[in-house]
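Moving on, here comes subunit A:
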Amino acid sequence: MTRLVACAGMVAALAAHAVSSFAATRITDATGRAFDLPARIERVYAAGPPANVLLLAVAPEKLVGWTRAPHADEIPFLPPSVAGLPELGRLTGRGNTANVEVVVRAKPDIIIDVGSTSATFASLATRVQEQTGIPYLLFDGSLAETPRLLREVGRAVGASEAAEALARDADMQLADVAKRIATVPEAKRPRVYFARGPNGLTTAPRGSMQAETLALAGGANAIEPPPGFSGSLVNISLEDVLLAKPEIIVASDPALAASLKTAPAWRDVPAVRANRIYVVPDLPFGWFDAPPALNRLLGVQWLARVFYPQLFPEPLGPVIKAFHRTYYHREPTDAQVRALLDVAGIAR
Partner candidate 1 sequence: MLDVRDLAFGFGSRRVGSDVTFSLARGETLAVLGGNGAGKTTLFRTLLGLLPAQAGSVQVGGDALHSLSPIERARRLAYVPQQHVPAFGFSVEEAVLMGRAARLSTFARPGESDRRIARDALARLGVEGLAPRPVTELSGGERQLVLVARALAQEAPILILDEPTASLDFGNRARVLSEIDRLRGTGLSIVFSTHEPDHALTHADRALLLAEGKPLALDASDRALTESNVAQLYGVNVRRVMAGGARSVFVVEEGRPGERR
Partner candidate 2 sequence: MSGLSSRAWFVSGTAALGLVVLVLLALGAGRYPISASEVAAILWSHVDGTSRGGTADAVVWQIRFPRIGVALLVGAALASAGAAYQHLFRNPLVAPDTLGVSSGSALGAVLGIFLGAGFVAIEVAAFAGGLLAVGAVMAIASRLRAHEPLVTLILTGIVVASLLGAAISLVKYLADPYNQLPAITFWLLGSFAAASGGEVRSLLPAVALALIVLLTLAWRINLLALPEDEARALGVDTKRLRAIVIAAATLATAASVAVSGIIGWIGLVVPHMARLCVGPEFSRLLPATAIFGAAFMLAIDTLARSIAPIEVPPGVLTAVVGTPVFIFLLARSRRAF
């Protein structure tokens, strides 16, 4: 009799487990593909660096690995449990290095990708899904849509509560900045040039995904996109820069900034004359565009202060601390914050 009860109990428990697994979440990703996901997701694979940052914020305990192992100087900014995760490679996007078998061996319940949602990437996602049998969800990585992205991904990986808190914070940040700069007429917005590449002539023009940070912080991108432009970066000539007369230059790295300050041909650029060249801090993740994910929110806070010191009198230091604590789950030391402020060219 007891055996019968035990058996019945086991069967019931199994049934309940099965039912709970089938208590699926219905999700449609940004490419319109619909998924029925199990309610319990334990292991999530980030298909690219933007997804990596997002998952670090929303569900760090579910992350199975990094697309690229963190560098030695990034590790002090990351929580130790996450910093030590294995490197699994990038699945799609420019330069995929992951071996699909490595992905399968990591036994993720779900693969999350954030970035372009064009037909190419949608079909790549479908293909990996067919190869591995793991649901592959693709989401749009636009900066202005960060709150919605957080909520959707939170729902997909079963971390809705955490995601909701982050989404509200991101919403508040973006809304606050937008409200303050709404008072500044277009003509009064500072003209900004974003300089990349070894000679500073690679840039993300107005409307480019990689220049979103600049736009959201209220800057006027000095470079117009060429007709029919649909990518993220262009190469221009120095004459174009001189014609654009930028008042502020945001340089992607310190070496570039140094060379722009001394190059004789750049002397007549207004930003160089006024010595308003700012370097993008990049620890643990770049503040401007690399990777193009929610790490850029901090960049928006930074550039808003650079462009409109009157409108944003609050010091940046505490903002950095709060941001790292909230999104990267590790509060930086005062020394680390000071180092970041140094690179960013802001006193406090």
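Please note the rule applied: contacts are C-beta pairs under 8 Å (C-beta built on N, C-alpha and C of every residue); 3 or more make two chains touch, one makes a residue touch a chain; residues count from 1.
Selection rule, in plain terms: all candidates are chains of the complex that A comes from, given by their letters.
Because the structure is predicted, anything quoted here is derived from the model rather than measured.
Undergrad: Can you tell which one of 1 or 2 makes contact with subunit A in this complex?
TA: 2
Undergrad: Which residues of subunit A touch candidate 2 in the complex?
TA: Spelled out, the residues of subunit A in touch with candidate 2 are 49, 68, 90, 93-95, 97, 196-199, 201-202, 224, 226-227, 233-240, 242-243, 252-253, 255, 259, 263-265, 267-268, 286, 289-292.
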